[in-house]
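Every protein chain of the complex appears in place save one, which is left out.
Labels run A, B and C following the written order; every chain starts at residue 1.
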């Protein structure tokens, strides 16, 4: 029974990882920006929701506010940080350091405004009940799964039907091709950042409900997203989402065999194994040599 | 004040060495790693164990650190070097995260979270020597070595690999060996820095070898400018003295002091990258679009 | 006439598409063999199979009678096969001299064997190669700052300095103006005179006719014909294929 419990718990977490990872992968695939501040987007969205909740707003309004904050932050990063560096042909690590600097700022501004340490919203949705003997599930489990599936469906439809979505996918595959067709990659970058960031918001809100967040949670989120993007195969949204799910499940199910202190290491062992044995990831094209 | 400044100077020399050796990997060979703190940690633990169990001879400690860090880096790098670019970054991130777990769990060697306490001060022929001159000597030695290699054939080999790996191979360069050597040399330097760090602090625990430390070392390098000889040193001095200098600002309320310092620190990092993306000493015209 | 490099039955497919099917080639020493054929005929793939950049599904290759199939690219290079790339792959951030010097230093170790005398010899080789390729005047410029033709000649200088006896050149003359092309042809003729076996992928038929001793005509991964340039060029069937896709 413990196996099933761990599997389902892993799925709940993995669904949230999948959402954040897909956001990261979307941005990375379309703009080739290693968006380290994606974790900061997550933190910001979570705290905005908690703030709205504590101020007595309707939850739906809080969700909207959190999404708006995430989108605004993502776009601001694109316009104010990544684009100026890109103009200078800034290298991969330059972007990394700049984004890391911004993450530090966000983390500490949040600490000063919202207070340091643990923050959460207190919702009965997060409390698990025994649905079967020895199997505890909270309503949040279903909400997480439904939210993840719904977001993915919406995203897939957008990317395959809407002209801008199709262009975005093309951008991910071949930026030169797109320029040849006269499409503005600048506008599409903004779109990629907006879409990618909005995906982090539901995950942040649900995390604030379940395990709670603190101002420093962004690093962990960023690492998981990055790992999932690589494991899934760069450029593949489906891959990143599945890999996020896989990492969440791995982190949980590993406890069937190992002691609890190895849980976090498990996701990175998966990452390492993938890089060594299948560097193209689950869905990526083969890495050309 | 002198003691305080010499403490900062020692740390600056140690981190200068770390950033400079990382530069050898990133700037010279184009191998992007965010696991430098792992090798620093390996060196720190082995140097500390030499000082604790055998003799507090700094040379022996540094030698042991270089051998352990360089040797283990080979075992880790050889498989991981098969992949390039972002993949290697990700591999090194995975390595960094796993290393922290291992450092925490291998209590017999590392003391775990509790760390290794009471590392004796370094002695040469029975005389206690401060770490500052040792660190400066180590820094100068490594800088000279790297400058010599940069001008010599090994530097050309690494530059060739960085700029066009397949063309380097087509000229008969054994890319895997060259990369592994670069990683091993760089890791050995990080190991020496780690040993000096352990001797300087007399205490090490796993919290000094986390991802944050790796990112800090990387930030020093990037802020100073990759591919330059003195850039990493400047970056190390700046990023170490900035928080120290900020702590002299007395009008910030004590409870907010940490956050304000961090905000200034993070903000400076971001702004510098936006306005001088190649670092302070880097060639601004030289685009690194392949990076 | 000794054969420097031969290959038999080279084959390679990519995800179901047979890019090269059973290609056999011989490159005699002191001769220029041109590999011609329409785009996508598999010419560059043949090079990649010979040099070990791609693993062949089937086939053999040997250099002076010694098998080289399955060797790594750097091992093939050290055995004496030099190649150029269509996109040049210069060492952008290094000087022209360092680019060429790098070609004289095969060892990936911390230092090169042979000490000071060997170092002086290597430097002399590099200078001679730059002189021959006509880029000695820009020896201290960085590769990324060179003009187009200079970049092409730098790529050639690297090959000259490598002192290989088999050259695989991938469109080395494309985009060159007439005078540069003449200089390039002289360069190749000199190498041929010294007994280098040269294999050339080239679209410009003027260059091919001026240089080639033999032509191998490749289409859809197969050698359709091999022989004297005049004979190949007169074959109307081949001409139709060759010009067919560039109407």
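We adopt the following convention: a residue touches a chain if its C-beta (ideal position, glycine included) is under 8 Å from a C-beta of that chain, and two chains touch if they have at least 3 such contacts.
Heads up, the rule we're going with is that contacts and distances are computed from a predicted model.
S.K.: Since a chain is absent, check the UniProt entry for it and pick the matching name: "Acyl-CoA dehydrogenase", "Anti-sigma regulatory factor", "Sarcosine oxidase subunit gamma" or "Amino acid ABC transporter substrate-binding protein".
M.R.: "Amino acid ABC transporter substrate-binding protein"
S.K.: Would you list the chains present here that the left-out chain is in contact with?
M.R.: For the complete complex, the undisplayed chain touches A, B.
S.K.: Decide which residue listed in B:52, B:244 or B:280 touches the omitted chain of the complex.
M.R.: In the full complex, the listed residue that touches the missing chain is B:244.
S.K.: Which of these, B:71, B:130, B:152 or B:258, touches the one chain of the complex that we don't see?
M.R.: With B:71, B:130, B:152 or B:258 as choices, the missing chain is touched by B:258.
S.K.: Which residue from A:10, A:23, A:39 or A:244 sits in contact with the chain not drawn here?
M.R.: A:10
S.K.: For chain A, which residues touch the unseen chain?
M.R.: Missing-chain contacts on chain A: residues 2, 5-6, 9-10, 12-13, 108, 111, 115-120, 122, 126-130, 134, 136, 138, 210-212, 214, 216-217, 220, 251-252, 255, 259-261, 263-264.
S.K.: With the missing chain put back, which residues of chain B would touch it? List them for me.
M.R.: Touching the chain left out of view, chain B contributes residues 1-4, 7-8, 11, 100-101, 104-105, 112-115, 117-118, 201-205, 207-208, 243-244, 247, 250-251, 253-259, 261-262.
We take it that only the chains that are shown with their structure count from here on.
S.K.: Remove chain A from consideration and name each group of chains that's still held together by touch.
M.R.: Connectivity without chain A: one piece.
S.K.: Where the centre means the average of the CA atoms, what chain is farthest from chain A?
M.R.: Centre of mass proxy via C-alpha means gives C as farthest from chain A.
S.K.: As a quick test, compute the distance in whole Å between the mean CA positions of chain A and chain B.
M.R.: Those two chain centres are 30 Å apart.
S.K.: Could you grab the centroid distance between chain B and chain C? Build each centroid from C-alpha atoms only and quote it in angstrom.
M.R.: That pair's centroid distance is 42 Å.
S.K.: Multi-chain contacts in chain C: which residues touch at least two other chains?
M.R.: Where chain C meets two or more other chains at a single residue, that happens at 53.
S.K.: If you look at chain B, which of its residues touch at least two other chains?
M.R.: Residues 166.
S.K.: So in the complex, the part of chain A that touches chain B is made up of which residues?
M.R.: These residues of chain A touch chain B: 34, 80-81, 84-85, 88-105, 107-109, 111-112, 219, 223, 226-227, 230, 234, 261-262, 264-265, 268-269, 271-272, 275-276, 279, 287, 289.
S.K.: Once bound in the complex, which stretches of chain B touch chain C?
M.R.: By the definition above, chain B touches chain C via 149, 152-154, 156-157, 159-160, 162-164, 166-175, 177-178, 181, 185, 227, 286, 290.
S.K.: Spell out the part of chain C that touches chain B in their complex, as residue ranges.
M.R.: Residue list for chain C touching chain B: 51, 53, 72-74, 77-78, 82-83, 85, 89-94, 98-99, 101-103, 105-112, 158, 162.
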